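This is the structure I want to talk about, given as structure tokens.
One protein chain is absent from this view; the other protein chains keep their places.
To keep things simple, chains are lettered A, B and C as they appear, and every chain counts its residues starting from 1.
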Amino acid sequence: MREAVATLVGDGDTVVIEGFTHLICFAAGHEIIRQRRRDLTLCRLTPDLIYDQMIAAGCARKLVFSWAGNPGAGSLHAFRRAVEGTGGAALELEEYSHFGMVGRLCAGAARLPFWPMRNYMGTDLPAANPRIATIECPYTGERLATVPALNPDVTIVHAQRADAQGNTQIWGLLGVQKEAAFAARRVIVVVEELVDERVIRADPNRTLIPGLIVDAVVVEPWGAHPSYAQGYYDRDNPFYVDWEPISRDEAALAAYLNEYVYGVADRAEYVARCGGLERLGADARVCAGVNYGY
Amino acid sequence: MREAVATLVGDGDTVVIEGFTHLICFAAGHEIIRQRRRDLTLCRLTPDLIYDQMIAAGCARKLVFSWAGNPGAGSLHAFRRAVEGTGGAALELEEYSHFGMVGRLCAGAARLPFWPMRNYMGTDLPAANPRIATIECPYTGERLATVPALNPDVTIVHAQRADAQGNTQIWGLLGVQKEAAFAARRVIVVVEELVDERVIRADPNRTLIPGLIVDAVVVEPWGAHPSYAQGYYDRDNPFYVDWEPISRDEAALAAYLNEYVYGVADRAEYVARCGGLERLGADARVCAGVNYGY
Amino acid sequence: MGIEAAYSPAEMMTAVAARELRDGEVVFVGIGLPNLACNLARATHAPNLVLIYESGAVGAVPERLPVSIGDPSLVTGSLMVCGMADVFQSFLQNGRMEVGFLGGAQIDRFGNINTTVVGEYGRPAVRLPGSGGAAEIAIHAKRTVVISRLSRRAFPERVDFITSPGHVARGGTRRQLGMPGAGPVKVVTDKAILEADDATGELVLAALYPGVEAGEVCAGIGWTLRCRPGLKQVDPPSTAELALLREVLDPHRLYLKG
Partner (left out) sequence: MGIEAAYSPAEMMTAVAARELRDGEVVFVGIGLPNLACNLARATHAPNLVLIYESGAVGAVPERLPVSIGDPSLVTGSLMVCGMADVFQSFLQNGRMEVGFLGGAQIDRFGNINTTVVGEYGRPAVRLPGSGGAAEIAIHAKRTVVISRLSRRAFPERVDFITSPGHVARGGTRRQLGMPGAGPVKVVTDKAILEADDATGELVLAALYPGVEAGEVCAGIGWTLRCRPGLKQVDPPSTAELALLREVLDPHRLYLKG
């Protein structure tokens, strides 16, 4: 991870670490904080705790997003302090809805400059974000909303498994992992498990990201904690609840970063420091295979 | 199948029977011929033998397509006779490339009136088909090509398996089965195997079409022959080669339809008349399952 | 204790929301009370309800109460899991969602919802989470049901920011703006049900919960609330509904606290 972030994530880059609740790569976010990247444009549908930590650590110049909360537990307070002007550096915002962010990545993945959708009529979102525009249908004359393509400098995707070439398989919630990877100039895949190419080739319909678009494969077990990896470990819901008071208190947040991010050399040390993560280990609910014969 | 076609496919309908080489529902096409549907607008990327048979049988008023050949074996001669004016009823054409047809179904599935793409510059296709238009990007000012949405009255999709509610799982080549189903007003799913809902629920990432958009589920083993179903039976390549001289000769084609379509009551009789289809039965190449636990 | 005290406002709101769902409908589910309401409906009068989450789980049958919209329990045993591009394009924009649930910090006279900012957008007094999928759900779901507790702060005459459009939004009516769905047909509060007036789109008082007077409702609304003629009375949660909520659906009172 250290090398992947050092060589593929630069100051000032536009960075996407995706994963909708599932497969959020905290390991990558922490490494970016440790390497003190600055002036990043951070993009995600749901900034979640990881971007809250990166904002608190001073990595971000700008946030591009659609829902900034701590799901079911409260607010992202580093984000709020920056936006409400009550602490931390200023943070530029570029705000969409989920569909808008999804459309931006679809356009990026297809290398189109925009994505059309029926959306935003009657809302104040286009007034708040002039990049939400409209277009006239050449067939019906209707006006549709558009969002501009998002083509990040680097996308980091967490996944259950990949082979050494980066052929990556994901199951459970897929979010926009595929679109975010195809939209990017550089792609880092972080996996729970490195598998032999034969495992990938045995079930090719399960492959979401082909190795030919991947620049680095990093093996990082528990790399998504406190988010989760279906079939590997559960979401650490108490962590999300406990984050609310930490995030609320600048000093507590700084202490957290010192202990769990700056204070560890790598993910393995983080896992050791957390202690007892095995309690989150997944039960076995293995499905049957299908026949690829002919 | 008889009831599904009787109630869901009407004269004059726009019909999509999709499947790219894989999972082409000959069973449905034959039933439509037997029920003597007329004035259909038949849409498919590759008309393949099934639309050639339907054109020969007089079902089609119009063909919407992107590649009309017998892959690796020759021409679709009923189609060619109609277009070259050397036999059969006139056939209106609306022609795209594969990407254009894919885009039309993507727009249909998303209920957008058009789909943008970088395509068709320098080609004569827009001159041959005025429905290929252009649009100006609101961000960059570039002109992009557009194709209009395709929203068929009915889509018929062949698949490996579904439950009684129509929750449908497909593996191997996926073509545009998903987009064609979501784009349609009515959906018929034809499967090799009806499975318990628990089989579907054991591997939900394998589900391509949700039951909530499906109007009828038909169980029809060997329903795709001479096309194929990965994991069930191989493509009948000799059939495709043998079709070339039959298709070339109007009388031979009529005799084929009499024997194998009009002359049988249903798919089971067709399978019996073909004889020996077991030779195409698939070998076992079963993949391992994945863990959905948490 | 009167019957009012035999159940909590949250339990009542959940039971009322559940009754808004018809068997076999396709529901775009949010977390919290909407999720509880859907599961209560499935366990009672609507066993064939199809629950879809914006995270991509279709036909979910969670074995535990999901804390987030992306909980792993929504995946295991569901009918289908698809990417979010499909959720928003092939399901929602395609017009397949029959009911959507929405909530918000502010709901105004015409059912517009604000989940973005209190104050000015550029310098907010309170920065809220933003739209998530709410803007497009409000536009595309065939109808939406809003769940919110009454207070003058939560029900101002005009919201500070329209995140999710109601019946008369920025620039005109839903029809004028070309919105496919019918919008917020009901607002389920802790004291009463509001409904949109067919002619004007204004939210009006439609039904009262047991033991509630119209005046109490008006006190929690920031505009002069009109009343439907023939105000209805809402039945309290049944013993069976309460037992399901308390013993099966939310035994740890994660969402049914208050």
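Keep this in mind: a residue touches a chain if its C-beta (ideal position, glycine included) is under 8 Å from a C-beta of that chain, and two chains touch if they have at least 3 such contacts.
No experiment lies behind these values; they were computed from the predicted model shown.
Chemist: Would you mind listing the shown chains in contact with the chain that isn't displayed?
Modeler: A, B
Chemist: Hey, which of B:Phe79, B:Phe114, B:Trp243 or B:Tyr270 is the one touching the hidden chain?
Modeler: B:Phe79
Chemist: Just one of B:Thr14, B:Gln230, B:Ser247 or B:Asn291 touches the chain that is missing; which is it?
Modeler: That would be B:Gln230, which touches the missing chain.
Chemist: Could you tell me which of B:Trp67, B:Tyr139 or B:Tyr260 touches the chain that is not displayed?
Modeler: Checking the options B:Trp67, B:Tyr139 or B:Tyr260, the one contacting the hidden chain is B:Trp67.
Chemist: Have a look at B:Ala6, B:Ala89, B:Ala128 or B:Leu194 and name the one touching the chain we're not showing.
Modeler: B:Ala128
Chemist: Touching the absent chain: which residues on chain B qualify?
Modeler: Residues touching the hidden chain, for chain B, are 20-22, 45-46, 65-69, 71-72, 75, 79-80, 83-85, 95-99, 102-103, 106, 117-125, 127-128, 142, 171-179, 228, 230, 234-235, 237, 240, 285.
Chemist: In the full complex, which bits of chain A touch the chain not displayed? Write them out.
Modeler: Chain A touches the chain not shown through residues 109-112, 167, 178, 182, 197, 200-202, 204-205, 207, 210-213, 292-294.
Operating definition for what follows: only the chains that are shown with their structure count from here on.
Chemist: Hey, which chain ends up farthest from chain B, C-alpha centres compared?
Modeler: Result for max centroid distance from chain B is chain C.
Chemist: Counting only Cα atoms for the centres, state how far chain B is from chain C in Å.
Modeler: 41
Chemist: Mind checking the centre-to-centre distance between chain A and chain C? Centres are C-alpha means, answer in whole Å.
Modeler: 28
Chemist: Between chain A and chain B, what is the separation of their C-alpha centroids in Å?
Modeler: Whole-Å distance between the two chain centres: 37.
Chemist: Which positions in chain A are in touch with at least two other chains?
Modeler: 117-118, 142, 171-172, 174, 228, 230, 234-235, 285
Chemist: Which residues of chain C are in contact with two or more other chains?
Modeler: 57, 72, 75-76, 81-82, 89, 93
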